[in-house]
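With one protein chain withheld, the remaining protein chains of the complex are depicted in position.
Let's look at chain A:
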Amino acid sequence: MDCLSIAATGAAMSCCFGRGWLAVVVGVGLDDPMKYSALAILRHALTGNRSWKPVWRQPEPRAAYDTVIVGGGGHGLATAHYLAKLHGITDVAVVEKGYLGSGNVGRNTTIIRSNYLLPGNTHFYEHSMKLWEGLEQDINYNAMVSQRGVLNLCHSDGQRDAYARRGNAMRIAGVDAELLDAAQVKAMLPLLNTDNPRFPVKGGLLQRRGGTVRHDAVAWGYARAADSRGVDLLQNTEVIGIRVEGGRVRGVETTRGFIAAKRVGLAVAGNTSRVAAMAGLRLPIESHVLQAFVSEAVKPMIDCVVTYGAGHFYVSQSDKGGLVFGGDIDGYNSYAQRGGLPVVEDVMEGGVQLFPAMSRLRYLRQWGGIMDMSMDGSPIIDRTPVEGLFLNCGWCYGGFKATPASGWCFAHTIATGQPHALNAEFRLDRFATGAVLDEKGVGAQPNQH
């Protein structure tokens, strides 16, 4: 071997070594090119960011699936993810009439918390909180889970007593809760008006593990995770009928043809009554509009989620700096994704009472989402009288925080045919039997929940 060939061999070896080294560095991508990591970002940076791929497929509908989930929002996509991951059911289609995440998962105020009083709710929402805490590792997606704390303000001695009771109930159930006095609240929120003569701030109930999550990322992250396990995400595919034969569901009629399925799960929020009616069901649900608002971006002024105890108002500040806030539902049945001005006025009044500095802000936009209000203010995750048809609805205006546990429990219910202990009390027949879960105790009057 002459010098030249030795040099050539060396060059070839170093070249191979170089490629191998590069492959190790960028390497996560070799096993799973879709997995996100700091190294994947580096690899894409080195190649000019030209090799990013769409994060989910755009499949054509197949003629039949084992399970069809109707509704490509947070709950439907989470259900598909947990069906595939925890129950090994990957022959699944998620059918969405618009684009993924075009409904309430992108219309809420992004708050997560588990500060409930009743046992049937507390354990469920705490399970959801624990799933939030591990979500980003589970689905390999940055959902910006921010446990910045949720603070409920109280304005009278009686309200403080009620919060103490709720806080104790939470701690007995293993949920974190702290009762703060007025001075502690003031220290947390310097801009808060604690001395309103009619509704002075007497203290608050703080759940430090509560906070906010980037809501669109929840939909996208669950969609990508479900797609990577083989779930077909069928966008722009509207369900126009549910085929039921002999008391058993056979599939769904869609704008892209009939799709046969052994099991069908409905997770369609404000459209629940309309879709369930296709299978002949009449439900304890009313559809109402809830508005949300965003202000212009300002420097940090509120570093947790704050709720007003004497009005209906809640606010947090997004990472971009805008205040994200909302209030009560408009109070009358609505399928229009926009609200009326009286509630806008009411929400602004509540905000300015709490934070007078808000009166100097300009508001960028407002929007509405259609809530599936149940007769006791609590959700339904259950079977239905139609064999193979499952129902996930009744989230009122608390559906976002429940997204992981809702999908987790709905997947369990669909896969096993039986509710999990965590959603055992979210029964469809509880209104007939009287075993309702009414946190506020207002009865079958959905516009009061």
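Simple rule for what comes next: a residue touches a chain if its C-beta (ideal position, glycine included) is under 8 Å from a C-beta of that chain, and two chains touch if they have at least 3 such contacts; residues count from 1.
FYI, contacts and distances are computed from a predicted model.
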{"item": "Hidden chain of the complex, named as in its UniProt record, picked from \"ABC transporter ATP-binding protein\", \"Multiple sugar transport system permease protein\", \"N-methylglutamate dehydrogenase subunit B\" or \"NADH-quinone oxidoreductase subunit J\"", "value": "\"N-methylglutamate dehydrogenase subunit B\""}
{"item": "From A:A336, A:L364, A:A421 or A:A435, residue that would touch the chain that is not displayed", "value": "A:A336"}
{"item": "Residue among A:S287, A:Q317 or A:N423 touching the omitted chain", "value": "A:S287"}
{"item": "Where the unshown chain meets chain A, residue by residue", "value": "271, 273-274, 282-287, 331-336, 340, 342, 345, 375, 431-432, 444-447"}
